[in-house]
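The complex appears here minus one protein chain, its other protein chains still in place.
For chain A:
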Amino acid sequence: MPAPSRRGLLFGTAAVSAGALLTACTSNEPRAKEPAANNAPAADDKPGTPVTIGFAGPQADHGWLNAINQNAKERAKKYSEVTLEITEGSNDTAAQIGQIQTLINKKVDVLVILPADGKALTQVGLQAMKAGIPVVNLDRVFASPQAYRCWIGGDNYGMGLNAGRFIGERLKDKPGAKVVELAGLDSLELTKQRTQGFDDALKNYPNITKVARQAAEFTVESGQAKMAQLLQAQSQFDALWNHDDDQGVGALRAIAQAGRKEFLMVGGAGAKSAMDAIKADNSVLKATVLYPPTMAASAIDLARALAQKKGVRGLSELEIPASITLYSAVVTKDNVDEYLPTGFS
């Protein structure tokens, strides 16, 4: 290797100093405050017997999953007797199986598992149950009910249904109303369920036709790209349902870039940015249907109740339920303040 030239040195120095300058720029403070689950009253405030909960989830590579982890951690902190053993998230099935087996070997009292892939992790769920460790299955369901004691999760079909109902009620007096759907990743079953719910709700309103549907990929970038195409394809329509608020950031950009505002938009999932926009009421976004990440906090509640052999307060049962499907509430300007603390970024 030849001796570095003066130009090379100069460039090197410049690069290093630019690097030094840039490292200061990775900061994202101030961080979001505690998620809202903590504002809700704890299931049973009296500390019971000590409980160790093992928590295994996928890699938190987008806002919703990140909020899941946050909600679980914050909720566990609420209980003085609860210890949370949280694994590093992984999207790799083999890696997640390994992590859960480690938790089983550690003999945690209860497991809360959000599988990267529900079907693929069924075996390890069964294994835990056989080892006498009850499993709370979070959101993505295992293939066999034997693999979990309790399932808690969101309602994708219900999301579509409630979005469709909301739009239907707004447009029911408008003859020949046109609706457009910006779906999420089409390779996922949940996207099909959301679309099915949406279509079923719209069937109750014969004056409404869904004129177009395009699938984005839950990312801002794809949301912008697909929405721009939809706007070009449909010169006029009355309502838009977007499956996911993350891709909705991109969709809203595309709408602004096209200078369109003749329709109302309903989002999905419940991101903070979407709720802020609904509250500000200065864009086409008028509502969002929830897929609440607070379910992770509830899963901690259930796991604790399970370990302490309690039921759920407010229900007369002695045991926690076997299955809990959460409601996909519609957040509008009227109730946004109530839900804003649950919004994730």
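Everything that follows uses one rule, which is that a residue touches a chain if its C-beta (ideal position, glycine included) is under 8 Å from a C-beta of that chain, and two chains touch if they have at least 3 such contacts; residues count from 1.
To be clear about the criterion, contacts and distances are computed from a predicted model.
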item: Options "MoxR-like ATPase", "ABC transporter", "Sulfurtransferase complex subunit TusB" or "Peptide/nickel transport system permease protein": UniProt name of the undisplayed chain; value: "ABC transporter"
item: Omitted-chain contact residue, chosen from A:Leu161, A:Ala215, A:Met275 or A:Ala296; value: A:Ala215
item: Full-complex contact with the absent chain, from A:Ala147, A:Leu190, A:Val249 or A:Val331; value: A:Val249
item: Listed residues A:Thr13, A:Gln146 or A:Gln232, member touching the removed chain; value: A:Gln232
item: Chain A, residues in touch with the chain not shown (by the definition above); value: 1, 15, 18-19, 22, 24-30, 32, 59-63, 65-66, 186, 211-215, 217-226, 228-230, 232-233, 235, 246, 249-250, 252-253, 256-259, 271, 273, 345
